[in-house]
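The structure under discussion appears below in the form of C-alpha cells.
Left out: one protein chain. Kept in place: all the others.
The chains carry the letters A, B and C, assigned in the order they are written, with residues numbered from 1 in each.
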Amino acid sequence: MPDTYQPRILAFFCNWCTYTAADLAGVSRMKYAPTTRVVRVMCSGRIDPQFILSAFAKGADGVLIGGCHPGDCHYLEGNVKCLRRFRILQRMLVDLGIEPERIRLEWISASEGGKLKEVINAMSADLVRLGPLNLPDALRSFDAEVLKEETEAEVQELVTIP
Amino acid sequence: MATLEREIRFESDRDPEFAAQIRRMPGCENLNRCIQCATCSGICPLSTYMDMTPRRVIQLARDGFKADVLNCNTIWLCASCYQCQVECPKEIGITDVMYALKCKAIEAGIKPKQAAPQTLYREFYNLGTKNGRISEGALMVNTVIKTQPARFWSLKMLGLRLLRTGRFGWKIERMPQQSVLKAAIQATPPINGKESS
Amino acid sequence: MVSDNSHNPAEEVRIGFFICHCGVNIASKIDVAEVAKFAETLPGVVVSRDYKYMCSDAGQDLIVEDIKNFRLNRIVVAACSPFLHEKTFRTATQRGGINPFLCHMVNIREHGSWVAEDRVTATEKAKAMAQGGVGRVRRHVALEKRREPVLQSVLVVGGGIAGIQAALTLANAGKHVYLVEREPTIGGHMAQFDKTFPTLDCAACILTPKMSEVGSHPNITLWAYSEVIHSEGYVGNYKVKVRRKARYINEDECTGCMECVEHCSFKTGVVDDEFNVGLVKRKPVYMSFPQAVPKIVVIDPLTCAKLSGGKCEESCIPACDRQALDFTQTERVEEIEVGAIIVATGFKTFDAKRKPYYGYGDFPNVYTSLEIERMVTSSGPTEGEVVCRDGRVPKSVGIVHCVGSRDHQTNRWCSRVCCMASLKLAYLLKEHTGAEIYNFYIDMRTPGKGYEEFYERLLEEGNHFIRGRVAEVTDFAMRPEEENHLIIQVEDTLSGYVRRVPVDMVVLAVGIEPQADASVVRRLFNISCSDEGFFLERHPKLAPVSTATEGVYLAGCCQGPRDIPDTVAQAGAAAAEALALLDPGFVEMEPMTAYVENELCSGCKTCQTMCPYGAISNDAERKIAVINPMLCKGCGTCVASCPSGAIHQNLFDDQELFDEIQEVLAHA
Partner (left out) sequence: MKYAYYPGCSLKSSGRAYEESFLAVCKILGLEMEELDNWNCCGATSFMSIEQGPAYTCSVRNLALAEKKNMDLVAPCGGCYGVLLKADHYYADYPAVRNSVDKGLAAEGLQYRRQIQIRHPMELLTHDPGLKAIRSLVKRPLKGLRVASYYGCRFLRPVAPFDDMRHPQTMDSLMKTVGARIADYASRGRCCGGALAGSIPKMAQELTYRLIKDAQKAEADVIVTGCPLCQFNLDAFQDEIIASHPDVKPIPVFFFTQLLGLALGAEPEELGIQRLIVPGIKILQEKGILGDKKADEKKVPVAAGAQNG
C-alpha cells in the first residue's frame, strides 16, 4: 500500500440537508479529504441497501450516508426508515467480514458544513488505517440483479422489522 | 494599594465641566463627535514621540480626564501642522484642541516633563507682547540656554555662519510704538472657554 | 410520468460534456482541460468542452449549438451546485431542442475545487465525478413537469410588524389572508416600543393605523390568540389547522369598553402584565393595551377566580351590557387551505439573568432595554416617567450594549439592532431625566440610513461612549462617591484605563434570539434552522425570504435579527414571492415522482406503509399498488422498500443510481 493511499468513499447525501451542507462547506471553503464521491438522492429513505452493497462491490472502501437529523426530514421521516435499514445492513456487513467503520450514517443538517468536513476527515482517517477493502468472497462476484434475488427475502424480512 | 489606585479611573478623577470648556474654545466645538478612528494618530508626524496618541488625548479630554491630558507631552509636541485637523473625518479641530489644552495647562500652572516647547512658547510670547516683534537671535539664545544648555556650544558653528551670512543679529526688534499693542492686549478679554467669557 | 416521446433504448446515446472554469473558482484547483479530455474518452461522449463561464449566455449557447451540430441527446455539465444552475442548464438543453431532463449537473465546485487542497487529487476526483455523471445520464429519459392549481389564499403566521406588513400587501393585492397571532393582540414587539430610531417616530403612531387596517380589511381573516397546530400539503395546496384559544368572550359582542376589567372582583392586578414586561400587574380579565387589535378583552383562565375554580363575585358578568362574557367557551380548531405560508414569528429577547454579573434580578435598578422601552412610553405603566424602583429620578444611567450577544457562552451573533436601540434609549432617557448617560459598547454598529448621523448627534449631545465590554455591575463601593450606586466596571479600551462608573440605573441592551419554540414551528412548516436557531433561508443572498420548502416564506426576525425598516422590506419581499407563486394560478411540479410498474407489483402493500403522504393506495381489483402523482413528493422511500423492484422514481431510478455508483467508482 503506497503512502499516498486515498480511500474511496461513496457518499449518499440527501438533497435537503447533507447535500446542502456539503454545498455550504464548499462555499465556506472548508478543506477536507478528497475521498468522497457524492451521489445525490432526494431523501436518505431512498437509499436501497443494494446501493450500498453495489458500492462495495464496485470498489468503494467505505460508504457514507448523510441525512437530516431525526425530526427534520423534508419528507417527515424518510431518515428514520433509512436508519432502520442501516442498522440491519451494518450488522449484515459485519457478518460478511466488512469492518463496521466502513459504513457510516450521519445526520448532518443544511447548516452543518463544519460537521460534514469533520465526518469526512474522520472517516477517511479510519479507512486509511484499515487500508483498502479486501472484499469478502461472498461479495466478490456481486451483481446487482443476482444479489437482488438472493437477498431480497432476507432484506425484506429485515426492513420490515418494526 | 497606591499602585492599584493609579490603574483605575474613578468618576471623581473626571472634571465634568472640562469637555464643555474645551468645546467653547475656537475650533474645538466638534470635540464630542470623535469616533476614535485614530486618523489623527496615524497621520501625525510626531505621534511616535508622544506619550499619548492624539486620539487618546481626544478621548480623555471629552470624558473630562483633565489631569491626564494636561500632563501629557502630546500637546507640547504638536507642531501645529494641522494635518490631523484637515484629515479628521468628523471635522474636529484637533490642532485647535491641542492649543486649547496647552492654554489650559498653562492656566493650571503645569510644567510638562518635556519642558522645552513650553519654555520656547513662553519666551516667544513674552518677547512678542513686550516688544511687539520677535528678535530671533535673543529668542534662540534664551531658549537654547534655558532648555538645552549642552547644545549651546555645539550650535556655535551654526551661530557663526548665521552671523556671517547676516541672518542672525543681536539687535532687539521693536515696534515703533509698542504702547498701542500693549493697550490692545490689555483690553482683550480672555478666550478660555469658561462660561462667563 | 414517462412522457410519450420517452427515450428509445435502441437510440444511440450521444452525450455532450461541458466543464466550467467558473473563472478561477474551479480552474484554479481542477485542470478542467484535462477533465474535458478524459470525458471525451468515456463511452457515448461525442463532444467534450471546457469554457470560462458555462452559465453565461455564450456558455449556454455553446450547449444549444452543440446539441444541434452534434445531434446530442444527453448533456452533462460539470460546474457548480445544481441548486444554483440546474435550471439554467436544463433550459439551455431545452433550447437546444431536447427534453430538459436529459441534462445532468456534476457539482465540481462546492464539492470539488472549493474543498480541495491539492490540484492533482482534485482533478482526479473531478474525473470520477464526471464519469459518474456521464454514467447516469445515459439512463435519463425525457420527463414532463406537471401543473397543479394554486390556492389563492395565504397564511401569515405572526402578527408583528412583519406579519402585518405581509398581510396588508397581500390583502391589498386581492388575495385572502389568514393572519394568525398567538397573543391576544397583533402588534408584536413594535407595539411595546415608544419611539423608533433614528427618526424618533412614535412607534404607536405609525403602527396602530396598520393594525386597525388589518382588523378591518375585508381580505384579512384575523385570528389573534390562536396558534397553528398542524400543516400538511405542498406548494400551492397547504392544509393548516389553527387552534383558536378560548378568550371566554363572545368576540362578536365585545366592544372593548373594558367595563368588565373595571368590575373584576380583583380590584388590582394579580399577575405580571406581559405587555409591560412585568413592570406592573394586570387583572385576569384584560386587554394588552388600549389600541389592541382586535379590540377585545381576554380572560386568563389560570388567574380568573371563576375559571380556576375559586370563589368569585362574578361582578364582571353584569358589568357587560352586551353579555359578551362567556365562561363556557372552549377552544376551537379551524381548518384552512392556503396556497402559500409566510412565517413571521419574530424573536424573543435574551434573558438577562443568564449573565449574573450584570445583576439583573439582584439589583432592583438594573433593567432590560425592553423594560425601559415601556417606561419611557407615555402610555406605559409609569406614563413616561423614568424612575428607579425606589422612586428616585436617576441622575446617571449606564447602558450596557451587547448583553448576551457576540458571546460564545450565550449568543454568538450580533443582534444588529441593539446599538441603535441603545442610542435611542440614551436619547430618550436623557430627554426624560436629564441624566448623564454612559454607553458601554464593544463596537458601535450603525449601518442604516441616518443611523451614523444619529450616533453623531448623541456624541455631540455629550453622551458618554466607553468602548469596552462591561465586566460587572456591582454595589461594592471603593470610594465614598460610589456609595448607594451601582458601579459599572469596565476597561475603556480607548483611554486605556480601567474605569469604575457609578450610576443610579443600569440598562441592559438584551440581544435578539430565536423564539423558544422555533424548533417546533420549523417542523410544523418543514423548514430548517441555521446554527443559531433562526429559520434558514434558501439562499442568504439570492433567496433570502424563501425556504427549502416551496411556498413557505420568511419575514422578520424569525430569520435573523433585523430592525423595523429591514423587517418591513423583507415582509414586502415575502408577500411579493407569495404573489408570484399565487398569481399564475398554477405551479409546475418537479417530475421526480414515483410510479409502479404494474407487471412487477405483487401487491404486498409494503410501500403503502412507507409513504408519508398516503399517496399509495391499493387497487383491490388488480391487486397492485397505485401511486397518486398529485400526492407523491418524490422522496423515493417506497422505491427503496419495494421487494419486487416494481416502483420506479423519475430521475432517481435504480438503474440510474446503480450506474452512477458503478461509474463514479470506476475511475481509480
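The definition used in the following text is that a residue touches a chain if its C-beta (ideal position, glycine included) is under 8 Å from a C-beta of that chain, and two chains touch if they have at least 3 such contacts.
Predicted, not measured: the structure shown is a model, and the values here were computed from it.
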item: Chains in view touching the one left out; value: B
item: Touching residue (missing chain; options B:Ala20, B:Ala67 or B:Cys103); value: B:Cys103
item: Missing-partner contacts on chain B, residue numbers; value: 24-27, 45-46, 49, 77, 79-83, 85-86, 93, 95, 99-100, 102-103, 106, 114, 116-122, 124-125, 128-129, 132-137, 139-140, 143-144, 147-148, 151, 157-158, 161-162, 165-169, 173, 175-177, 180-181, 183-192, 197
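Convention: only the chains that are shown with their structure count from here on.
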item: Computed distance of Cα centres, chain C from chain B, in Å; value: 58
item: Centre-to-centre distance between chain C and chain A (centres being mean Cα positions), rounded to whole Å; value: 31
item: Footprint of chain C on chain B - complex, ascending; value: 7-12, 16, 19-20, 30, 32-36, 55-56, 59-60, 63, 65, 68, 90
item: List of chain C residues in touch with chain B within their complex; value: 436, 444, 455-456, 459-462, 464, 466-467, 478-479, 481-482, 492, 494-502
item: Chain C-touching residues of chain A, taken from the complex the two chains share; value: 6, 8, 10, 16-17, 20, 22-23, 25-27, 29-32, 34, 36-43, 45-51, 54-55, 58-60, 71-72, 74-78, 81, 85, 109-112, 117, 144, 148, 152-153, 155-156, 159-160
